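Below is one structure, written out as structure tokens; the observations come after it.
Left out: one protein chain. Kept in place: all the others.
For chain A:
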């Protein structure tokens, strides 16, 4: 199984690579179009700010490539947010894969949300063998609005989409690579899709 983690210069992505290593899978970091196209699984990671991350995807024309991919693709954290229509963070358009918008939490809660929160209403095989609700590790100031493509929801400030799916594209707001055993199960499930 060839797993490629798209390396477009944002954030600490080694942890995702290490998480796959713990599952016995060597995941490659790359921004090479051919390698990404040929991979069995593609991860779009991301930590940082949305509009500058979009600029980086555009510089390498990955913004055109990603929506055309046919294999299972998993966006993690900012990676998931970039796959949405639009983000309030830096007022940027996203990759327009998920039909929802990314907004900032209001001042009525502490921002960023930092720590373990539950995911609920789990749908699809991405959550095979994951109990409901289950705790996941989250760190974020922006959230994807709940929508019909949500395959998991989380409550903080309001009910938002903590995982999304459209066709072969999956996105998770939480960090499976940092979410203990349950997170490992989700990564395993992604490989088994």
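The rule is simple: contacts are C-beta pairs under 8 Å (C-beta built on N, C-alpha and C of every residue); 3 or more make two chains touch, one makes a residue touch a chain; residues count from 1.
Keep in mind that, in the parts below, contacts and distances are computed from a predicted model.
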UniProt lists the protein of the undisplayed chain, choosing from "3-isopropylmalate dehydratase", "Imidazole glycerol phosphate synthase subunit HisF", "NADH-quinone oxidoreductase subunit H" or "Aspartyl/glutamyl-tRNA(Asn/Gln) amidotransferase subunit B", as "Imidazole glycerol phosphate synthase subunit HisF"
Residue, one of A:55, A:139, A:158 or A:193, that touches the chain absent here:
A:139
List every residue of chain A that touches the chain not included in the displayed model.
11-12, 14-15, 18-19, 21-22, 47-49, 107, 110-118, 135, 137, 139-141, 155-156, 175, 177-184
